[in-house]
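Please find one structure pasted underneath; my questions will follow.
One protein chain is absent from this view; the other protein chains keep their places.
Let's look at chain A:
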């Protein structure tokens, strides 16, 4: 196994273009498990941990440009206000030791449908910044996930950063798992209300071959929601929203849960998220909008 240890971003991009089969490694919390289990024998690894800047975030217009390698701990500590749904998801990832290493770039690189970063990125319309020796491309998260562990990233590209738009309303993230701190999600759900565009964003995790949105539920909620006053939604509308979210999922039966259970749990998470986001909106609405 060849071990490449680029000292700069330019070197890392050059290495990836010369060896498109080389596997990048950031926090290693996915890659190392695969190697230790012999599920994967990469011909070469590109260690990204020495590349300056990947672990940094900065303001970018109204929003935030989050370096691909910022560990979840950093997101929890710094971005609770700038990216509430992503920060809540980061808080729910695994254990402190994993949160100190694991990154959103790694979550996107692996693109497991169970990755906790995906639902917030979908719901908030975040953008993935991809780079190669040929230049930089920006792909909305909503166009990034193409199939089971397949994404818009080309083999010669690295993930540089994620662009997180400034929140324009309440955001929520919720997840069902077996033991906190250990186990990947059975299902997860993120919701973002955008008072500026009067739209609702959703993201569903662990309930399909890729992370998913629930477009029907988004349109329904945007039409039903009282964007002026944030009046509580009627029980029937909240219920309908849950149904629409569950209907958008494409879950399977596996060791973590049955498809039926996942749909049920998703409807519950979606109802709660909408009711709570509406309450948040009433309380802080004037300030957010």
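To be clear about the criterion, a contact is a pair of C-beta atoms (placed from the backbone, for glycine too) under 8 Å apart; a residue touches a chain by one contact, two chains touch by 3 or more; residues count from 1.
The rule we apply is simple: contacts and distances are computed from a predicted model.
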Leaving aside the chains on screen, match the unshown one to its UniProt name from "Carbon-monoxide dehydrogenase small subunit", "Sarcosine oxidase subunit alpha", "Spermidine putrescine ABC transporter permease" or "Molybdopterin converting factor subunit 1".
"Carbon-monoxide dehydrogenase small subunit"
From the list A:12, A:94 or A:117, which touches the chain that is not on show?
A:94
Among A:45, A:76, A:204 or A:270, single out the residue that touches the unshown chain.
A:45
Can you tell me which of A:28, A:115 or A:251 touches the chain that was removed from the display?
A:28
What residues on chain A make contact with the chain left out of this view?
1-3, 5, 25, 27-29, 32-33, 35-37, 45, 47, 49-50, 73, 94-98, 100-101, 180-182
